[in-house]
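Following: one structure in structure tokens, then a few remarks.
As you look at this complex, bear in mind that one protein chain is not there, while each of the others sits in place.
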């Protein structure tokens, strides 16, 4: 790329980056202030209201080690299960040109439009009856809710895989299972990365569903614990913001790690 | 490559299976409606909304369980402060009905009547202060135990008043209130108060974004003199707005002497936090219309300011000018459909909480509640606002909370919304009264 273009791109990117990050400045700066400091002066640096206590308190109140483990287990299991089953389903739906297949795909698409509040009560009523109100049930629900988005994503990109490769594998004696897992799935890496990032995002931060399904102290995830900072009238922003920063670190680390994977994927993909 | 994938898959499946075992194990422990015993203990499940007292409530439960080892109390608190109603409905729908839950006023009692245990013969009923059970009494039966008494009025900063040469305790009429406001306002504008209160910019802060403040609380000051109780407003098919002028004056006073006095539509973006945390707590304003519940929040910001607060009456010109509205925000209710053992244990716990010495200590000194019962002579509120409320109650200078009897969502979505229109000049006061009346009537047809 020409040098001038590179510099232009860099400048534009940096300006945008500053705009994007400015709200985080507010989060970070205020997480180090006392409650009084936050409300006296929301914009400025901590100065005399500087305190590290918020982080200590937030860590304690969030029961961080336990809630982190809960969030981690739920998110990881859900995402793995979603990846396995939705990639399989999407592949079969793309390769099978039938009315059933189109119908199922459209049904998945249409369900993305349903606001959660509309299904909340019937879902909970049914879940209670079939013993789904526990962490395993929650993972199952995430598969159900995550199916639509993930299938749509996989569906779009499976089309870019030439059928000839699959046909060659079949001729070599692979059954559908082997064809998918050995040949197709590795080629879907960028999409799998996308699917895992997007799903882990909303599952990690999800509040409403866990509140309905696993709101017991030993099962609570980080968002559930965070909401204890918000009472009827008193919102403990100093703790909430520190808690937010703590909660964000794992997911940021995960995201950055996955980003490196995408770059590896480019290299492998271009050697296709 | 193939083997590694298979291995990974197998590992995943095995751990899922283990997860399932533990998950299933736990879920069969959790009782359905009928099973109330676990390890031989009677289970009482509390589902409550007030995050601020969650920790201390758990401590109270632990104390109780020391005395009654055959009872196990589990407390679930709905965080976020909002939408307790939605969470409660979901809880019931899921089949894991709580033993003890919360109801507000007549509308809640009506909605949940199929699930409410009759508490008329409970030992504490006779001890409740007069009028305080009105919100949960239907057809002569009592269905709830009052959480606490709350009151609201024009909370003011005594130090600022002193500096302006005003004695807040002498204000007992609208005329005196208006005069005091004008005095402080002129001193702010002249810069006389700037040295001691550098952040002070206006007399009031008015959170028109919070429709419960304007549509429920401010309105109650006026409508609470028209209706006798929340049952009265609940049954009424019409609303007169008898004291509409006085109501208007209170709103105009707060709006005109707020930082946005000259562009009142901007008040529609002012929220509770701006009014309290960034308002009175940091001495940016001198008076806010709020209640004794703000004490904890203000104390967390500036304890000195919190301890120097007192309350002026919600003067309704032409009506009662020296009273504050006082009432019960929430009640404890017991689920009728639980086992007899659970219900008995629940009733006993609530009774213990509000009538035993240990319980009273929790209620007043740890929850910071003002109890609605007699027998708390040795347990007086310790915080500045609680003391103020107590003072008004003892002097008999209170009006009742009737807003819980308003038609569903009328207070916030009709009246509160109309006040926002009024402040932005999109509606005149007469139109506001006319429309609000009409909507009340249509909801009560």
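For clarity, chains are labelled A and B in written order, and residue numbers in each chain start from 1.
Keep this in mind: a residue touches a chain if its C-beta (ideal position, glycine included) is under 8 Å from a C-beta of that chain, and two chains touch if they have at least 3 such contacts.
The rule is short, and it goes like this: contacts and distances are computed from a predicted model.
Between the listed names "SHS2 domain-containing protein", "Baseplate protein J-like domain-containing protein", "NADH-quinone oxidoreductase subunit L" or "Lactose transport system permease protein LacF", the UniProt record for the complex's undisplayed chain reads "Lactose transport system permease protein LacF".
Although one chain is not drawn, the whole complex shows that of B:41, B:159, B:209 or B:358 it is B:209 that touches it. Although one chain is not drawn, the whole complex shows that of A:58, A:143, A:214 or A:246 it is A:143 that touches it. Across the interface with the omitted chain, chain A contributes residues 1, 5-6, 9-10, 12-14, 16-17, 20-21, 23-24, 26-27, 42-43, 85-86, 88-89, 91-93, 96, 98, 101, 104, 106-119, 121-123, 125-126, 140-141, 143-145, 147-149, 151-153, 156-157, 159-160, 162, 176-177, 180, 190-191, 193-194, 197-198, 201, 205, 207, 230, 235, 237, 240-241, 244, 248, 251-252, 255-256, 259-260, 262, 265-266, 269-270, 272. In the full complex, chain B makes contact with the omitted chain through residues 80, 83, 85-86, 89, 92-93, 111-112, 114-115, 208-209, 211, 260, 263, 265-271, 274, 408-409, 413, 417-418, 420-421, 424, 426.
In the analysis below, only the chains that are shown with their structure count from here on.
Listed in rising order, the residues of chain A touching chain B in the complex are 35-36, 39-40, 42, 73, 77, 80-81, 84, 120-121, 124-125, 127-129, 131, 133-137, 139, 178, 181-182, 211-212, 215-216, 224, 226-228, 230-236.
Residue ranges of chain B in contact with chain A, taken from their complex: 1-2, 5, 9, 12, 15-16, 19-20, 23-24, 26-28, 30, 49-52, 54, 76-81, 86-87, 89-90, 93-96, 199, 272-273, 276-278, 281-282, 293-294, 296-297, 300-302.
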